[in-house]
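With one protein chain removed, the remaining protein chains of the complex are shown where they sit.
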Amino acid sequence: MNRFEGREGPIRLGMVGGGQGAMIGSVHRIAARLDGHFSLVAGALSSTPEKALASAREVGLPEDRTYTDYVEMAKREARLKDGIEAVAIAAPNHMHYPVAREFLKRGIHVICDKPLAGTLQDAKKLAKAAESSEALFVLTHNYTGYPMVREARERVARGDLGEIRLVQVEYPQDWLGDVPAPDNKQAAWRTDPERSGPGGATGDIGTHAYNIARFVTGLELEALAADLQAFVPGRPIDDNAHVMLRFKGGARGMLWCSQVAAGCENALRLRVFGTKAGVEWRHDEPERLRVTPMGGPVSIVTRGSASSGEAAGRLTRIPAGHPEGFFEAFANIYAEAAAAIRAARTGAAPDAAVTYPTIADGVEGVAFVDACVRSSKRNAAWVSL
Amino acid sequence: MNRFEGREGPIRLGMVGGGQGAMIGSVHRIAARLDGHFSLVAGALSSTPEKALASAREVGLPEDRTYTDYVEMAKREARLKDGIEAVAIAAPNHMHYPVAREFLKRGIHVICDKPLAGTLQDAKKLAKAAESSEALFVLTHNYTGYPMVREARERVARGDLGEIRLVQVEYPQDWLGDVPAPDNKQAAWRTDPERSGPGGATGDIGTHAYNIARFVTGLELEALAADLQAFVPGRPIDDNAHVMLRFKGGARGMLWCSQVAAGCENALRLRVFGTKAGVEWRHDEPERLRVTPMGGPVSIVTRGSASSGEAAGRLTRIPAGHPEGFFEAFANIYAEAAAAIRAARTGAAPDAAVTYPTIADGVEGVAFVDACVRSSKRNAAWVSL
Amino acid sequence: MNRFEGREGPIRLGMVGGGQGAMIGSVHRIAARLDGHFSLVAGALSSTPEKALASAREVGLPEDRTYTDYVEMAKREARLKDGIEAVAIAAPNHMHYPVAREFLKRGIHVICDKPLAGTLQDAKKLAKAAESSEALFVLTHNYTGYPMVREARERVARGDLGEIRLVQVEYPQDWLGDVPAPDNKQAAWRTDPERSGPGGATGDIGTHAYNIARFVTGLELEALAADLQAFVPGRPIDDNAHVMLRFKGGARGMLWCSQVAAGCENALRLRVFGTKAGVEWRHDEPERLRVTPMGGPVSIVTRGSASSGEAAGRLTRIPAGHPEGFFEAFANIYAEAAAAIRAARTGAAPDAAVTYPTIADGVEGVAFVDACVRSSKRNAAWVSL
Partner (left out) sequence: MNRFEGREGPIRLGMVGGGQGAMIGSVHRIAARLDGHFSLVAGALSSTPEKALASAREVGLPEDRTYTDYVEMAKREARLKDGIEAVAIAAPNHMHYPVAREFLKRGIHVICDKPLAGTLQDAKKLAKAAESSEALFVLTHNYTGYPMVREARERVARGDLGEIRLVQVEYPQDWLGDVPAPDNKQAAWRTDPERSGPGGATGDIGTHAYNIARFVTGLELEALAADLQAFVPGRPIDDNAHVMLRFKGGARGMLWCSQVAAGCENALRLRVFGTKAGVEWRHDEPERLRVTPMGGPVSIVTRGSASSGEAAGRLTRIPAGHPEGFFEAFANIYAEAAAAIRAARTGAAPDAAVTYPTIADGVEGVAFVDACVRSSKRNAAWVSL
């Protein structure tokens, strides 16, 4: 019996976006379901009515909880006695703000995909909407859900690394290395500034890289210098970014994200080096944290083992050596959200250990993209967020 | 929208065993839930009435579907209009046979943990019970649910490796390397021949190693020579086994399983070598299959990528580079079971691609343990299954 | 019998620098000896007479070929009938120019450690001296001697990668992560701008990183933007550098070198990504080249195997699976030098395949350091070499 199994009945969840052909919608649903904390009971899965209905049928939603308009959904669900308690937003970036606003203002908790918004303006408006709502706002920067990322964070916070000097983070992919096929919906909206915002690779994956670096180190950025590039002919948005980082307090770093790096699948990798030791975490070996003391030897701390600490242990379902992965990490964000939502039911504060990315992380992510674009336009001059 | 999301409503599932403190019960529940194919609606989670009730409450079972006796559960659920369609058996090995029998004879499908039974006699009786039932019998040899294990199997079947010469399989752990703490329930029943059967490491993990070797290669065993050992003082059952293998047709191999191999977590690893090429799969890098042609170069095929085939693709939820792991592999067995159960609802044959371990694999696994024990008693003489 | 064994008797070699306590002198001697191409017959191993004599005795030099002054050595050896044909210069950076000049003007071939000189001015003077001499000038950018680095180069040149888009190169170490012990001679001169030149990490290892990137890709640098830092208090010279790179033709890249990256030993790593494929080479796995096609799968080409080509094959002594390493790579530079020197004996051109770093690479390396320092002083503005 692990801590993840629901004891008070699942939280009633709705979803906006994430209909047929949308990978991320399916991810949210699996993550919500995995630990039994949530039950999907309503949805406006597509802005195309026919597709919304077909999608709802496929995921087993009852007809009377199937919507074709998210505003109507927000209104009606807020009135229902057993209406949704939370909504997952899996729509394209530019829709995050208008959708979230409708639910937040009706007191329905929001679990929103990243980046927070297409523009910094929208992000700030959304932050205001969240502030003035009693509902919670959870951003699915899912990489922060990996237990060994939390382990890294705990070790930094505890001072194991000494004073941080260097932050090297990269996130290369190759799936946009060529002109995408015309029917590739994932590629279509991500390379369209109207829907994704001004950042391409920076918005889609650079935000993850930046977020994980911030999450693990706690360092604040002072300035960045970014060299953005669109390598694929005709692409109106960056597909590669080289960014130099200067953190407050003197640490420095580099961030590289790319969607054209041949042979890279989804190779997020963070290295942090301090005066005493370093840590390295790689997405393609997510169960391990390499701890690298000055002068060595490297040791490999694994999830679920005696050498990993409380922060990782909280998010662990099964002993070491039984690989947990992407869905479990995503489900960890949902589990943290569930803990917070359940506490909110009673007005209690959630357990102090509960940690998830919030609206502030979201604003910062959009500000990061904005700063990258501004710096790059000025020939990689230093800019602050 | 992936193929895993339920379109006709979930299958009603019951569970026997898997109450508080039982790791594997929680695994079954997550696996059943992950893709939305099953809904847990009834259970006899413990043979101790109080614990059965407390466990049921924790996993959210309604009181009127909570049982303290599996026979009563089988009888009553079989009569209910919305009674369970399938039962997951997560009780200790020696209970598999008596429990499964009750459900099978009432036409309720069985999804049973491995090994099939504590003794070969029980295994054979269970096989008879399964044969004479119309219900399906699915054995959760979960490692066969890993997409890249299926990829290996597909490549062998297609002839990519040529004629198989060598099968090297190992499954080392270290969690029983010392005398376990008295309150370690997992360790207690696994080292008690009354509950686990005559095999210790051989039964608990050797069966997995043997099963995966058989699953990938399709080879049948001709004879084995086993040297079993209990390294931890006072242990009445093997915690380490070295086994030499001779397959029909001339291939040879080795199997090593251990629960005392210091520093090994759950390190199942299979290598198969043929006249043209080899493949290697490791549980600690489950998303990769190393393909090793005679003379090289090694190539690394990943789940979800263009280089992996149909068998792996069927069991894939998300693109390459987003690690799937243990729960997804376990859920794949449940998904295959769901496909078969849904076909059975209508009397149709399931899709030809649907593949899961059956009662025959279960009998063979117990026969493997039996042969290991017999051989070892005869000083590692060759014996057949 | 491999191609490396000398058939005409070894080349007579002298050495300047590299006395007691100097790691790199010993490396040069092993590299020169390994394949039997050279015989060390004279030396001015230290500028301190006593140490020069003691050092010479230790390496077995006869007294009459032991010098305490490199000018005297150059003069006398040039007159001897069996005087040295080549001199290896293993003195600190600022001595490369004055020493090399003396030998070059007497027609004695020079094999010189990198960086070429402490200042760009000296580097250019040395280039002139080399141009006006008939003697050869070989720079021991030893990483270009690794067979799998040559394999990478061959694949790029052949077009396997398509058009190059990205060059990511890094060279982290941690041995200067703290204030060094006072008796650490290696650290002392490397952190003293008087002896090492204006670049610290940039000069010592950044030049290697830059050189290998240039060697493999053949791309020319258009501009760089560098953020240099001295993390260790009181250090007058950089111990970490982040550099953004823009190559002629549109490729971009990043170079990171560090001497304070906790837990990194000598972790040079080059990744090159083109429109079709990428390659990755790491110094801690020098026998492998990872080839990463767009969309995968990764394949691992090994030295000495059927999948590696002619460029690597030329520099291979033993079949695949028998690891060659640092000394063999260094010896490969010496072997190439020997081939060129032997051709020069007869006035013939050396085999077209013979490839080694030259004075031009040396000037470029110093220009790279100079550009990094200039850029960093201007707050990481873009500068050209």
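Every chain is named by a letter (A, B and C) in the order it is written, and numbering of its residues begins at 1.
To be clear about the criterion, a residue touches a chain if its C-beta (ideal position, glycine included) is under 8 Å from a C-beta of that chain, and two chains touch if they have at least 3 such contacts.
These numbers come from a predicted model, not from an experiment.
*Asks:* Per the definition of touch given earlier, which of C:178, C:222 or C:265 contacts the omitted chain?
*Replies:* Touches the omitted chain: C:265.
*Asks:* With respect to the chain omitted from the figure, which of C:19, C:177, C:200 or C:293 is a touching residue?
*Replies:* Missing-chain contact among the listed residues: C:19.
*Asks:* Go through chain C and note every residue touching the omitted chain.
*Replies:* On the side of chain C, residues 1-2, 4-7, 9-10, 19-23, 25-27, 29-30, 33-36, 55, 57-60, 173, 175, 264-267, 283-287, 302, 305, 317-328 touch the unshown chain.
*Asks:* May I ask you to list the residues on chain B that touch the chain which is not drawn?
*Replies:* Against the missing chain, chain B presents residues 161, 165-166, 168, 170, 174, 177-178, 225, 227, 229, 231, 240, 242, 244, 246, 252-254, 256, 258, 260-265, 271, 273-278, 290-296, 298, 379-380, 382.
*Asks:* Residues of chain A in contact with the chain that isn't shown?
*Replies:* These residues touch the chain not displayed: 295-302, 305-307, 320.
Here, only the chains that are shown with their structure count from here on.
*Asks:* Per-chain C-alpha centres versus the global one: which chain is nearest?
*Replies:* A
*Asks:* In whole angstrom, what separates the CA-based centres of chain B and chain C?
*Replies:* Chain centres of chain B and chain C, defined by C-alpha means, are spaced 55 Å apart.
*Asks:* Of all the residues in chain C, which ones touch at least 2 other chains?
*Replies:* Answer for chain C, listing residues that touch two or more other chains: 295-296, 298.
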